[in-house]
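Yeah, one chain of the complex is gone here, protein chain that is, but the others are all in their spots.
Chain naming follows the written order as A and B, and within any one chain the residues start at number 1.
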Amino acid sequence: MNLEAIKSEIEANVPGCRLELVANPSPSGQHSLLLDGEHAVAVATYLRDAAGLRFDFCSNVTGIDWPGKEVSQTATARKIVDGLEQEVEEVGTTAIPGYLDVVYHLYSVEKKHGPLVLRMRTQDRHSGVHLPSLTPVWRSAELQEREVFDLFGVFFEGHPDLRRLLMWPGFVDHPMLKDYVDPDDYEYEPTAHDVVLRRVNQHRSEAGGR
Amino acid sequence: MNIATVPPAPLDSEPVTEPSKEQLLEISMGPQHPSTHGVFRMKVVLDGERVVRLKPVFGYLHRNHEKIAESVTYLGSMPYTDRLDYMCSITNNWGYALAVEKLAGIEVPERAEYLRVICGELTRLQNHACLIGFLMQDMGSTGTPLMYAFREREKILDLFESLTGARMMCNYMRFGGCRVDLPAGWLDRAKKVIADFPRFLDEYERLLVSNEILMDRTQEVGVLSRELAVSAGISGPMARASGVDYDIRKVDHYSIYDRFTFRVPLGSHGDVYDRFMVRLLEMRESVGILQQATRAIPAGPIVDPKMKIRGFRPKPGEAYGRIESPKGELGFYLISDGSPNPYRYRVRPPSLINLTVLEDLCLGRNVADIVAILGSVDIVLGEVDR
Partner (left out) sequence: MYGGTELVGEGILKGMAETARNFFGSFVSKDRLTTVQYPEERELQIEVARDFPFLVYDGADWQQGMRCVACQICEKECPPKCIFIEKSKDKKPDANGKPQFYPAVFDIDISVCMSCQICVEVCPFDAIKMDVDYSLSTDDRFGGLLLNKQRLSKSNDYYRKIHPTEAAEVDARLAGERARQEAKAKAAAEATLATAAVQPASGESR
(Lines give C-alpha, C1' and ligand atoms only; values in the text may rest on other atoms or scores of the structure.)
Protein backbone atom coordinates (compact mmCIF):
# COMPACT_ATOMS: atom_id res chain seq x y z
CA MET A 1 0.00 0.00 0.00
CA ASN A 2 2.05 2.86 -1.33
CA LEU A 3 1.10 6.23 0.07
CA GLU A 4 2.49 8.11 -2.92
CA ALA A 5 0.37 5.99 -5.27
CA ILE A 6 -2.75 6.58 -3.19
CA LYS A 7 -2.02 10.30 -3.12
CA SER A 8 -1.77 10.54 -6.90
CA GLU A 9 -4.86 8.41 -7.30
CA ILE A 10 -6.90 10.71 -5.05
CA GLU A 11 -5.54 13.81 -6.78
CA ALA A 12 -6.52 12.35 -10.13
CA ASN A 13 -10.06 11.53 -9.04
CA VAL A 14 -11.00 14.37 -6.68
CA PRO A 15 -10.31 17.53 -8.66
CA GLY A 16 -9.00 20.54 -6.79
CA CYS A 17 -7.91 18.79 -3.63
CA ARG A 18 -4.61 19.74 -2.09
CA LEU A 19 -2.84 16.86 -0.37
CA GLU A 20 0.47 16.85 1.39
CA LEU A 21 2.53 13.90 2.54
CA VAL A 22 3.63 14.23 6.17
CA ALA A 23 6.56 11.96 6.86
CA ASN A 24 6.80 10.00 10.09
CA PRO A 25 10.42 9.61 11.26
CA SER A 26 9.75 6.68 13.63
CA PRO A 27 10.40 3.03 12.65
CA SER A 28 6.64 2.44 12.40
CA GLY A 29 6.60 3.86 8.90
CA GLN A 30 3.07 5.20 9.22
CA HIS A 31 3.21 8.36 7.11
CA SER A 32 0.11 10.48 6.83
CA LEU A 33 -1.75 12.56 4.25
CA LEU A 34 -2.67 16.11 5.13
CA LEU A 35 -6.05 17.06 3.71
CA ASP A 36 -7.40 20.50 3.11
CA GLY A 37 -10.70 21.42 4.71
CA GLU A 38 -12.71 22.07 1.53
CA HIS A 39 -12.31 18.72 -0.16
CA ALA A 40 -11.94 16.51 2.91
CA VAL A 41 -15.39 14.96 2.65
CA ALA A 42 -14.95 14.33 -1.07
CA VAL A 43 -11.56 12.71 -0.51
CA ALA A 44 -12.95 10.60 2.31
CA THR A 45 -15.89 9.45 0.23
CA TYR A 46 -13.55 8.55 -2.59
CA LEU A 47 -11.32 6.57 -0.24
CA ARG A 48 -14.32 4.70 1.10
CA ASP A 49 -15.86 3.86 -2.25
CA ALA A 50 -12.98 3.45 -4.71
CA ALA A 51 -12.68 -0.10 -5.96
CA GLY A 52 -9.02 -0.60 -5.24
CA LEU A 53 -8.98 1.10 -1.85
CA ARG A 54 -12.32 0.49 -0.04
CA PHE A 55 -11.33 2.09 3.25
CA ASP A 56 -14.64 1.42 4.91
CA PHE A 57 -13.50 1.19 8.54
CA CYS A 58 -12.50 4.36 10.33
CA SER A 59 -10.71 3.01 13.31
CA ASN A 60 -9.49 5.98 15.30
CA VAL A 61 -10.01 9.74 15.40
CA THR A 62 -7.48 11.65 17.49
CA GLY A 63 -7.02 15.27 18.33
CA ILE A 64 -3.55 16.70 18.86
CA ASP A 65 -2.61 20.07 20.25
CA TRP A 66 0.43 21.81 18.82
CA PRO A 67 0.85 25.02 20.77
CA GLY A 68 2.57 27.93 19.08
CA LYS A 69 6.20 28.40 19.79
CA GLU A 70 8.75 31.13 19.43
CA VAL A 71 11.84 30.18 17.59
CA SER A 72 14.84 32.41 18.05
CA GLN A 73 17.35 32.68 15.26
CA THR A 74 20.69 34.36 15.29
CA ALA A 75 21.68 36.13 12.14
CA THR A 76 24.90 37.91 11.42
CA ALA A 77 24.77 41.33 9.84
CA ARG A 78 27.35 43.91 9.04
CA LYS A 79 26.88 47.01 11.16
CA ILE A 80 28.92 49.99 12.15
CA VAL A 81 29.92 49.73 15.82
CA ASP A 82 32.24 52.30 17.36
CA GLY A 83 33.16 53.64 13.97
CA LEU A 84 34.30 50.21 12.67
CA GLU A 85 32.29 48.04 10.35
CA GLN A 86 31.94 44.69 12.09
CA GLU A 87 29.89 41.53 11.94
CA VAL A 88 27.27 41.66 14.66
CA GLU A 89 25.00 38.83 15.72
CA GLU A 90 21.35 39.69 16.02
CA VAL A 91 18.81 37.50 17.74
CA GLY A 92 15.40 37.55 16.13
CA THR A 93 12.36 35.62 17.25
CA THR A 94 9.71 34.35 14.90
CA ALA A 95 6.45 33.12 16.28
CA ILE A 96 5.22 29.89 14.72
CA PRO A 97 1.45 29.82 15.26
CA GLY A 98 -0.13 26.88 16.97
CA TYR A 99 -2.83 24.67 15.49
CA LEU A 100 -4.88 21.61 16.28
CA ASP A 101 -4.53 18.39 14.33
CA VAL A 102 -7.21 15.79 13.81
CA VAL A 103 -5.85 12.42 12.72
CA TYR A 104 -7.94 9.62 11.22
CA HIS A 105 -6.73 6.04 10.99
CA LEU A 106 -8.48 4.10 8.23
CA TYR A 107 -8.54 0.37 7.60
CA SER A 108 -10.31 -1.76 5.05
CA VAL A 109 -12.48 -4.65 6.21
CA GLU A 110 -13.08 -5.78 2.65
CA LYS A 111 -9.50 -5.67 1.37
CA LYS A 112 -7.90 -6.24 4.79
CA HIS A 113 -5.25 -3.54 4.33
CA GLY A 114 -4.37 -0.45 6.30
CA PRO A 115 -3.64 1.73 8.12
CA LEU A 116 -4.06 4.86 6.06
CA VAL A 117 -3.50 7.96 8.16
CA LEU A 118 -5.28 11.21 7.28
CA ARG A 119 -4.75 14.54 8.98
CA MET A 120 -6.65 17.79 9.02
CA ARG A 121 -5.30 20.96 10.49
CA THR A 122 -7.12 23.94 11.97
CA GLN A 123 -5.98 27.49 11.42
CA ASP A 124 -5.31 28.24 15.03
CA ARG A 125 -6.11 26.94 18.46
CA HIS A 126 -8.95 29.09 19.67
CA SER A 127 -11.07 30.85 17.08
CA GLY A 128 -10.27 29.33 13.71
CA VAL A 129 -11.05 25.77 14.74
CA HIS A 130 -13.68 24.74 12.20
CA LEU A 131 -13.16 21.53 10.28
CA PRO A 132 -15.52 19.42 8.20
CA SER A 133 -16.89 16.39 9.95
CA LEU A 134 -16.28 12.99 8.39
CA THR A 135 -19.22 11.42 10.24
CA PRO A 136 -21.40 11.35 7.08
CA VAL A 137 -18.72 9.15 5.54
CA TRP A 138 -17.88 6.88 8.51
CA ARG A 139 -20.37 6.58 11.33
CA SER A 140 -17.60 5.55 13.75
CA ALA A 141 -16.32 9.13 13.73
CA GLU A 142 -19.50 10.30 15.45
CA LEU A 143 -18.55 9.72 19.08
CA GLN A 144 -14.84 10.26 18.53
CA GLU A 145 -15.32 13.67 16.89
CA ARG A 146 -17.56 14.60 19.81
CA GLU A 147 -14.66 13.71 22.09
CA VAL A 148 -12.21 15.82 20.07
CA PHE A 149 -14.66 18.72 20.27
CA ASP A 150 -15.02 18.22 24.00
CA LEU A 151 -11.36 17.89 24.89
CA PHE A 152 -9.68 20.10 22.27
CA GLY A 153 -12.30 22.51 21.02
CA VAL A 154 -12.33 21.56 17.33
CA PHE A 155 -15.71 22.43 15.84
CA PHE A 156 -16.84 19.86 13.28
CA GLU A 157 -19.23 21.23 10.70
CA GLY A 158 -21.79 18.76 9.49
CA HIS A 159 -21.69 16.61 12.59
CA PRO A 160 -25.24 15.45 13.42
CA ASP A 161 -24.96 15.87 17.18
CA LEU A 162 -21.93 17.82 18.35
CA ARG A 163 -22.12 17.93 22.14
CA ARG A 164 -19.62 17.32 24.87
CA LEU A 165 -18.94 13.65 25.44
CA LEU A 166 -16.84 13.14 28.55
CA MET A 167 -17.16 16.44 30.38
CA TRP A 168 -20.52 17.59 31.68
CA PRO A 169 -22.62 19.95 29.54
CA GLY A 170 -21.91 23.09 31.59
CA PHE A 171 -18.14 22.72 31.45
CA VAL A 172 -16.34 25.62 29.87
CA ASP A 173 -12.72 24.88 28.97
CA HIS A 174 -11.09 22.21 26.80
CA PRO A 175 -9.03 19.97 29.08
CA MET A 176 -6.55 18.31 26.75
CA LEU A 177 -5.00 21.55 25.50
CA LYS A 178 -1.42 21.92 26.63
CA ASP A 179 -2.06 25.22 28.39
CA TYR A 180 -5.08 24.04 30.35
CA VAL A 181 -4.94 25.03 34.01
CA ASP A 182 -6.94 22.68 36.17
CA PRO A 183 -9.00 24.17 38.98
CA ASP A 184 -7.40 24.46 42.39
CA ASP A 185 -9.79 22.31 44.34
CA TYR A 186 -7.89 19.65 46.26
CA GLU A 187 -8.02 19.60 50.01
CA TYR A 188 -5.33 17.20 51.17
CA GLU A 189 -2.07 16.43 49.36
CA PRO A 190 0.31 14.50 51.61
CA THR A 191 2.90 13.55 48.96
CA ALA A 192 2.80 16.58 46.70
CA HIS A 193 5.31 16.94 43.88
CA ASP A 194 6.09 19.46 41.13
CA VAL A 195 3.14 21.66 40.15
CA VAL A 196 0.93 20.39 42.95
CA LEU A 197 3.65 21.07 45.53
CA ARG A 198 4.07 24.62 44.24
CA ARG A 199 0.35 25.25 44.55
CA VAL A 200 0.14 23.67 48.01
CA ASN A 201 3.02 25.86 49.21
CA GLN A 202 1.30 28.86 47.70
CA HIS A 203 -1.90 28.02 49.58
CA ARG A 204 0.07 27.59 52.80
CA SER A 205 1.85 30.91 52.46
CA GLU A 206 -1.40 32.63 51.58
CA ALA A 207 -3.07 31.09 54.61
CA GLY A 208 -0.29 32.47 56.79
CA GLY A 209 2.03 29.49 57.06
CA ARG A 210 -0.54 27.17 58.67
CA MET B 1 -40.20 2.64 13.86
CA ASN B 2 -38.37 4.49 11.15
CA ILE B 3 -35.01 5.71 12.38
CA ALA B 4 -34.94 8.48 9.80
CA THR B 5 -37.91 10.22 11.39
CA VAL B 6 -36.19 10.74 14.72
CA PRO B 7 -34.65 14.21 14.51
CA PRO B 8 -31.13 14.76 15.80
CA ALA B 9 -30.62 16.63 19.06
CA PRO B 10 -29.86 20.37 18.89
CA LEU B 11 -26.28 21.46 19.48
CA ASP B 12 -24.88 21.41 23.02
CA SER B 13 -28.12 20.82 24.80
CA GLU B 14 -29.82 17.77 26.07
CA PRO B 15 -32.52 15.91 24.16
CA VAL B 16 -36.00 17.17 24.95
CA THR B 17 -39.23 15.26 25.06
CA GLU B 18 -41.31 16.11 22.04
CA PRO B 19 -44.62 17.66 23.05
CA SER B 20 -46.95 15.49 21.00
CA LYS B 21 -50.23 13.65 21.20
CA GLU B 22 -48.74 10.58 22.86
CA GLN B 23 -47.45 10.82 26.36
CA LEU B 24 -43.77 10.14 26.20
CA LEU B 25 -41.84 9.36 29.34
CA GLU B 26 -38.17 10.23 29.67
CA ILE B 27 -36.36 8.10 32.18
CA SER B 28 -32.73 7.91 33.08
CA MET B 29 -31.24 4.43 33.27
CA GLY B 30 -28.18 4.89 35.42
CA PRO B 31 -25.61 6.02 36.39
CA GLN B 32 -26.29 3.88 39.45
CA HIS B 33 -27.90 0.82 37.99
CA PRO B 34 -27.16 -2.83 38.55
CA SER B 35 -27.24 -3.68 34.86
CA THR B 36 -25.34 -0.91 33.16
CA HIS B 37 -21.94 -2.49 33.71
CA GLY B 38 -20.57 0.49 35.51
CA VAL B 39 -21.43 4.16 35.87
CA PHE B 40 -23.19 4.57 32.57
CA ARG B 41 -26.32 6.59 31.97
CA MET B 42 -28.87 6.34 29.21
CA LYS B 43 -31.60 8.88 28.71
CA VAL B 44 -34.42 6.80 27.36
CA VAL B 45 -37.60 8.33 25.96
CA LEU B 46 -40.36 5.77 26.15
CA ASP B 47 -43.76 5.41 24.62
CA GLY B 48 -45.27 2.97 27.08
CA GLU B 49 -42.65 0.25 27.10
CA ARG B 50 -41.20 0.91 23.67
CA VAL B 51 -38.08 2.96 23.21
CA VAL B 52 -38.54 6.08 21.09
CA ARG B 53 -35.20 7.72 21.70
CA LEU B 54 -32.05 6.68 23.57
CA LYS B 55 -29.13 8.96 24.23
CA PRO B 56 -26.18 7.58 26.19
CA VAL B 57 -24.43 9.91 28.59
CA PHE B 58 -20.75 9.22 29.11
CA GLY B 59 -18.08 10.64 31.32
CA TYR B 60 -18.96 9.45 34.80
CA LEU B 61 -15.70 7.52 35.05
CA HIS B 62 -13.52 9.95 33.14
CA ARG B 63 -10.14 9.99 34.86
CA ASN B 64 -8.18 11.93 32.21
CA HIS B 65 -5.96 8.94 31.57
CA GLU B 66 -4.65 10.49 28.36
CA LYS B 67 -3.57 13.67 30.06
CA ILE B 68 -1.92 11.80 32.93
CA ALA B 69 0.11 9.85 30.39
CA GLU B 70 1.63 13.11 29.17
CA SER B 71 3.14 13.75 32.60
CA VAL B 72 4.50 10.28 33.41
CA THR B 73 7.08 8.27 31.52
CA TYR B 74 6.23 5.58 28.99
CA LEU B 75 6.78 2.88 31.60
CA GLY B 76 4.76 4.79 34.16
CA SER B 77 1.74 4.65 31.85
CA MET B 78 1.79 0.87 31.88
CA PRO B 79 0.03 0.42 35.25
CA TYR B 80 -2.53 2.98 34.16
CA THR B 81 -3.40 0.90 31.12
CA ASP B 82 -4.31 -1.94 33.52
CA ARG B 83 -7.15 0.20 34.71
CA LEU B 84 -8.60 1.00 31.30
CA ASP B 85 -10.55 -2.16 30.68
CA TYR B 86 -10.13 -3.46 34.17
CA MET B 87 -11.35 -6.94 33.32
CA CYS B 88 -8.61 -7.57 30.76
CA SER B 89 -5.58 -5.81 32.12
CA ILE B 90 -3.02 -8.01 30.37
CA THR B 91 -4.37 -7.34 26.89
CA ASN B 92 -4.42 -3.61 27.60
CA ASN B 93 -0.77 -3.83 28.58
CA TRP B 94 -0.09 -5.78 25.43
CA GLY B 95 -1.71 -3.20 23.18
CA TYR B 96 0.31 -0.42 24.75
CA ALA B 97 3.54 -2.39 24.61
CA LEU B 98 2.88 -3.16 20.94
CA ALA B 99 2.34 0.51 20.13
CA VAL B 100 5.56 1.55 21.91
CA GLU B 101 7.47 -1.24 20.19
CA LYS B 102 6.21 0.04 16.85
CA LEU B 103 7.19 3.56 17.80
CA ALA B 104 10.72 2.70 18.84
CA GLY B 105 11.37 -0.36 16.68
CA ILE B 106 11.93 -2.78 19.56
CA GLU B 107 12.03 -6.53 18.93
CA VAL B 108 10.42 -9.09 21.18
CA PRO B 109 12.13 -12.45 21.87
CA GLU B 110 10.28 -15.65 21.09
CA ARG B 111 9.59 -16.88 24.60
CA ALA B 112 8.12 -13.51 25.47
CA GLU B 113 5.77 -13.75 22.50
CA TYR B 114 4.57 -17.15 23.67
CA LEU B 115 4.05 -15.80 27.18
CA ARG B 116 2.11 -12.89 25.76
CA VAL B 117 -0.12 -15.18 23.72
CA ILE B 118 -0.75 -17.49 26.66
CA CYS B 119 -1.64 -14.66 29.01
CA GLY B 120 -3.64 -12.86 26.34
CA GLU B 121 -5.76 -15.88 25.53
CA LEU B 122 -6.28 -16.64 29.24
CA THR B 123 -7.49 -13.06 29.55
CA ARG B 124 -9.86 -13.60 26.66
CA LEU B 125 -11.22 -16.74 28.34
CA GLN B 126 -11.89 -15.04 31.64
CA ASN B 127 -13.34 -11.94 30.02
CA HIS B 128 -15.79 -13.87 27.87
CA ALA B 129 -16.76 -16.04 30.83
CA CYS B 130 -17.37 -12.93 32.88
CA LEU B 131 -19.31 -11.24 30.12
CA ILE B 132 -21.59 -14.19 29.45
CA GLY B 133 -22.18 -14.57 33.16
CA PHE B 134 -23.13 -10.92 33.51
CA LEU B 135 -25.36 -11.01 30.44
CA MET B 136 -27.29 -13.86 32.01
CA GLN B 137 -27.35 -12.06 35.34
CA ASP B 138 -28.73 -8.90 33.77
CA MET B 139 -31.46 -10.88 32.10
CA GLY B 140 -32.58 -12.17 35.44
CA SER B 141 -31.04 -15.55 36.05
CA THR B 142 -30.08 -14.38 39.57
CA GLY B 143 -26.54 -15.55 39.63
CA THR B 144 -26.36 -19.22 38.69
CA PRO B 145 -24.64 -18.91 35.30
CA LEU B 146 -22.64 -16.00 36.68
CA MET B 147 -21.25 -18.03 39.52
CA TYR B 148 -20.43 -20.97 37.27
CA ALA B 149 -18.50 -18.61 35.02
CA PHE B 150 -16.79 -16.99 37.99
CA ARG B 151 -15.72 -20.37 39.28
CA GLU B 152 -13.62 -20.79 36.13
CA ARG B 153 -12.54 -17.19 36.22
CA GLU B 154 -11.16 -17.65 39.72
CA LYS B 155 -8.89 -20.42 38.51
CA ILE B 156 -7.50 -18.14 35.81
CA LEU B 157 -7.12 -15.23 38.22
CA ASP B 158 -5.19 -17.48 40.58
CA LEU B 159 -2.85 -18.26 37.68
CA PHE B 160 -2.39 -14.54 37.06
CA GLU B 161 -1.69 -13.91 40.71
CA SER B 162 1.01 -16.55 40.87
CA LEU B 163 2.61 -15.13 37.74
CA THR B 164 2.31 -11.37 38.08
CA GLY B 165 1.48 -10.79 41.72
CA ALA B 166 -1.98 -9.35 41.27
CA ARG B 167 -5.27 -10.83 40.15
CA MET B 168 -6.55 -8.05 37.98
CA MET B 169 -4.11 -5.15 37.76
CA CYS B 170 -1.33 -7.28 36.38
CA ASN B 171 1.16 -4.74 34.97
CA TYR B 172 2.79 -7.66 33.20
CA MET B 173 4.07 -6.46 29.83
CA ARG B 174 7.18 -4.43 29.30
CA PHE B 175 8.48 -2.86 26.12
CA GLY B 176 10.30 -5.67 24.41
CA GLY B 177 8.83 -8.57 26.37
CA CYS B 178 7.31 -9.48 29.70
CA ARG B 179 8.17 -8.42 33.22
CA VAL B 180 8.70 -11.77 34.93
CA ASP B 181 9.20 -15.34 33.84
CA LEU B 182 6.99 -18.31 34.68
CA PRO B 183 7.51 -19.63 38.21
CA ALA B 184 8.09 -23.35 38.72
CA GLY B 185 4.98 -25.43 38.18
CA TRP B 186 2.93 -22.63 36.61
CA LEU B 187 2.83 -24.18 33.17
CA ASP B 188 1.54 -27.48 34.54
CA ARG B 189 -1.17 -25.76 36.54
CA ALA B 190 -2.12 -23.70 33.51
CA LYS B 191 -2.31 -26.81 31.37
CA LYS B 192 -4.65 -28.38 33.93
CA VAL B 193 -6.91 -25.31 33.98
CA ILE B 194 -6.99 -25.25 30.18
CA ALA B 195 -7.73 -28.98 30.02
CA ASP B 196 -10.65 -28.54 32.44
CA PHE B 197 -12.09 -25.59 30.58
CA PRO B 198 -13.94 -27.43 27.78
CA ARG B 199 -15.85 -29.37 30.42
CA PHE B 200 -17.12 -26.07 31.81
CA LEU B 201 -18.05 -24.90 28.32
CA ASP B 202 -19.99 -28.09 27.69
CA GLU B 203 -21.79 -27.65 30.97
CA TYR B 204 -22.56 -24.04 30.14
CA GLU B 205 -23.92 -24.97 26.76
CA ARG B 206 -26.14 -27.63 28.27
CA LEU B 207 -27.32 -25.10 30.83
CA LEU B 208 -28.13 -22.24 28.51
CA VAL B 209 -27.92 -22.64 24.80
CA SER B 210 -31.29 -24.26 24.21
CA ASN B 211 -33.00 -22.52 27.10
CA GLU B 212 -36.30 -21.25 25.67
CA ILE B 213 -36.43 -18.17 27.85
CA LEU B 214 -32.98 -17.13 26.69
CA MET B 215 -33.86 -17.75 23.08
CA ASP B 216 -37.09 -15.77 23.32
CA ARG B 217 -35.33 -12.83 24.93
CA THR B 218 -32.28 -12.70 22.74
CA GLN B 219 -33.10 -13.95 19.27
CA GLU B 220 -34.01 -11.23 16.76
CA VAL B 221 -33.31 -8.64 19.48
CA GLY B 222 -30.83 -5.86 18.81
CA VAL B 223 -30.12 -6.89 15.23
CA LEU B 224 -27.04 -5.14 13.87
CA SER B 225 -26.66 -5.21 10.12
CA ARG B 226 -23.31 -5.89 8.55
CA GLU B 227 -23.08 -2.57 6.73
CA LEU B 228 -23.87 -0.54 9.83
CA ALA B 229 -21.33 -2.55 11.82
CA VAL B 230 -18.51 -1.74 9.41
CA SER B 231 -19.49 1.90 8.99
CA ALA B 232 -19.82 2.45 12.72
CA GLY B 233 -16.40 0.99 13.44
CA ILE B 234 -17.72 -1.95 15.42
CA SER B 235 -15.03 -4.50 16.08
CA GLY B 236 -14.53 -7.67 18.02
CA PRO B 237 -17.17 -10.31 18.75
CA MET B 238 -19.96 -7.79 18.23
CA ALA B 239 -18.96 -7.24 14.60
CA ARG B 240 -18.24 -10.90 14.01
CA ALA B 241 -21.73 -11.79 15.21
CA SER B 242 -23.06 -9.60 12.40
CA GLY B 243 -21.02 -11.45 9.83
CA VAL B 244 -18.04 -9.11 9.52
CA ASP B 245 -15.06 -11.37 8.96
CA TYR B 246 -12.42 -9.23 10.64
CA ASP B 247 -10.22 -10.58 13.40
CA ILE B 248 -7.13 -8.47 13.96
CA ARG B 249 -5.17 -11.55 14.99
CA LYS B 250 -5.64 -12.85 11.46
CA VAL B 251 -5.49 -9.54 9.59
CA ASP B 252 -2.53 -7.76 11.15
CA HIS B 253 -0.46 -10.91 11.80
CA TYR B 254 0.84 -9.34 14.98
CA SER B 255 2.85 -11.34 17.50
CA ILE B 256 3.04 -15.06 16.66
CA TYR B 257 -0.63 -15.79 16.00
CA ASP B 258 0.29 -17.07 12.54
CA ARG B 259 1.80 -20.16 14.15
CA PHE B 260 -1.45 -21.28 15.70
CA THR B 261 -4.43 -22.72 13.89
CA PHE B 262 -7.69 -21.33 15.09
CA ARG B 263 -11.00 -20.49 13.48
CA VAL B 264 -12.93 -17.24 13.70
CA PRO B 265 -16.59 -17.83 14.56
CA LEU B 266 -19.01 -15.65 12.58
CA GLY B 267 -22.66 -15.06 13.26
CA SER B 268 -25.31 -14.58 10.64
CA HIS B 269 -28.21 -12.89 12.41
CA GLY B 270 -26.38 -10.18 14.32
CA ASP B 271 -28.70 -10.37 17.31
CA VAL B 272 -27.94 -10.74 21.01
CA TYR B 273 -28.08 -14.54 20.77
CA ASP B 274 -25.45 -14.53 18.07
CA ARG B 275 -23.14 -12.32 20.11
CA PHE B 276 -23.55 -14.67 23.04
CA MET B 277 -22.85 -17.73 20.88
CA VAL B 278 -19.88 -16.11 19.13
CA ARG B 279 -18.28 -15.53 22.51
CA LEU B 280 -18.89 -19.13 23.57
CA LEU B 281 -17.31 -20.39 20.38
CA GLU B 282 -14.42 -17.96 20.73
CA MET B 283 -13.72 -19.42 24.14
CA ARG B 284 -13.37 -22.85 22.54
CA GLU B 285 -10.96 -21.44 19.95
CA SER B 286 -8.94 -19.75 22.68
CA VAL B 287 -8.65 -23.06 24.50
CA GLY B 288 -7.25 -24.52 21.27
CA ILE B 289 -4.69 -21.74 20.92
CA LEU B 290 -3.68 -22.18 24.57
CA GLN B 291 -3.17 -25.88 24.16
CA GLN B 292 -0.93 -25.28 21.17
CA ALA B 293 1.01 -22.48 22.86
CA THR B 294 1.61 -24.25 26.16
CA ARG B 295 2.97 -27.25 24.29
CA ALA B 296 5.34 -25.26 22.11
CA ILE B 297 6.74 -22.58 24.42
CA PRO B 298 10.54 -22.43 24.04
CA ALA B 299 13.21 -21.42 26.53
CA GLY B 300 14.99 -18.11 26.20
CA PRO B 301 15.02 -14.50 27.39
CA ILE B 302 11.74 -12.86 28.25
CA VAL B 303 12.65 -9.31 27.42
CA ASP B 304 14.74 -7.59 24.78
CA PRO B 305 18.22 -7.39 26.38
CA LYS B 306 18.84 -3.90 24.98
CA MET B 307 15.88 -2.36 26.83
CA LYS B 308 16.57 -0.61 30.12
CA ILE B 309 13.87 0.13 32.65
CA ARG B 310 14.78 3.75 33.19
CA GLY B 311 15.65 6.43 30.71
CA PHE B 312 13.63 5.20 27.76
CA ARG B 313 13.44 7.97 25.16
CA PRO B 314 12.08 6.92 21.78
CA LYS B 315 12.99 9.04 18.80
CA PRO B 316 10.42 11.60 17.63
CA GLY B 317 7.64 10.18 15.51
CA GLU B 318 4.27 8.56 15.89
CA ALA B 319 2.81 5.08 15.77
CA TYR B 320 -0.58 3.42 15.99
CA GLY B 321 -0.59 -0.11 17.34
CA ARG B 322 -3.69 -2.23 17.78
CA ILE B 323 -4.58 -5.67 19.09
CA GLU B 324 -7.64 -7.86 19.17
CA SER B 325 -8.66 -7.36 22.77
CA PRO B 326 -11.59 -9.42 24.06
CA LYS B 327 -13.85 -6.40 23.59
CA GLY B 328 -12.75 -5.45 20.08
CA GLU B 329 -10.01 -3.43 18.48
CA LEU B 330 -7.93 -1.80 21.17
CA GLY B 331 -5.55 0.71 19.65
CA PHE B 332 -2.95 3.03 21.09
CA TYR B 333 -1.76 6.09 19.19
CA LEU B 334 1.48 7.56 20.50
CA ILE B 335 3.37 10.64 19.45
CA SER B 336 6.87 11.06 20.78
CA ASP B 337 8.93 14.22 20.76
CA GLY B 338 12.13 12.65 22.02
CA SER B 339 11.43 13.26 25.70
CA PRO B 340 10.84 10.55 28.33
CA ASN B 341 7.10 11.37 28.42
CA PRO B 342 4.79 10.87 25.45
CA TYR B 343 3.68 14.02 23.66
CA ARG B 344 0.27 12.61 22.82
CA TYR B 345 -1.17 9.34 24.05
CA ARG B 346 -4.51 8.21 22.75
CA VAL B 347 -6.47 5.06 23.52
CA ARG B 348 -8.88 3.83 20.87
CA PRO B 349 -11.51 2.30 23.15
CA PRO B 350 -13.53 -0.55 21.62
CA SER B 351 -16.28 -0.26 24.22
CA LEU B 352 -16.97 3.39 23.37
CA ILE B 353 -17.00 2.84 19.61
CA ASN B 354 -19.22 -0.22 19.97
CA LEU B 355 -21.72 2.00 21.79
CA THR B 356 -22.15 4.21 18.70
CA VAL B 357 -24.99 2.02 17.52
CA LEU B 358 -26.71 1.53 20.86
CA GLU B 359 -29.58 3.79 19.91
CA ASP B 360 -30.08 2.06 16.56
CA LEU B 361 -30.23 -1.32 18.19
CA CYS B 362 -32.66 -0.35 20.91
CA LEU B 363 -35.22 1.68 18.97
CA GLY B 364 -38.65 0.12 18.97
CA ARG B 365 -37.79 -2.48 21.55
CA ASN B 366 -38.88 -2.81 25.15
CA VAL B 367 -37.01 -1.55 28.17
CA ALA B 368 -36.10 -5.11 29.13
CA ASP B 369 -34.40 -5.52 25.77
CA ILE B 370 -32.17 -2.51 26.43
CA VAL B 371 -30.56 -4.43 29.27
CA ALA B 372 -29.98 -7.49 27.13
CA ILE B 373 -28.58 -5.42 24.26
CA LEU B 374 -26.29 -3.41 26.49
CA GLY B 375 -25.06 -6.61 28.07
CA SER B 376 -24.24 -8.07 24.70
CA VAL B 377 -22.26 -4.99 23.58
CA ASP B 378 -19.77 -5.84 26.32
CA ILE B 379 -18.70 -2.52 27.72
CA VAL B 380 -16.41 -1.75 30.58
CA LEU B 381 -16.72 1.84 31.72
CA GLY B 382 -13.06 2.17 32.47
CA GLU B 383 -12.45 1.93 28.76
CA VAL B 384 -15.43 4.00 27.61
CA ASP B 385 -14.53 7.00 29.72
CA ARG B 386 -10.82 6.38 30.31
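Everything that follows uses one rule, which is that a residue touches a chain if its C-beta (ideal position, glycine included) is under 8 Å from a C-beta of that chain, and two chains touch if they have at least 3 such contacts.
What you are looking at is a predicted structure, and each value in this text was computed from that prediction instead of being measured.
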Quiz prompt | Contact partner of the left-out chain, one of B:49, B:161, B:188 or B:258 | solution = B:161
Quiz item: Which listed residue (B:140, B:183, B:300 or B:364) would be found touching the missing chain in the intact complex?
Solution: B:183
Self-check item: Interface residues of subunit B (partner: the chain not displayed)
Solution: 72-73, 75-80, 82-83, 144, 148, 151, 154, 158, 161-166, 169, 171, 179-180, 183, 203, 206-216, 219, 269, 309-310
Self-check item: Where the missing chain touches subunit A, by residue
Solution: 188, 190-194
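The rule is short, and it goes like this: only the chains that are shown with their structure count from here on.
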Self-check item: Residues of subunit B defined as touching subunit A within the complex
Solution: 8-9, 11-14, 58-59, 62, 64, 66-67, 102-105, 228, 230-235, 244-246, 251, 314-322, 329, 331, 333, 335-336, 344, 346, 348, 352-353, 355-357, 385-386
Practice problem: Could you please specify the touching residues of subunit A with respect to subunit B in the complex? | Solution: 24-28, 30, 56-60, 62, 64-65, 103, 105, 109, 112, 115, 117, 138-144, 160-169, 175-176
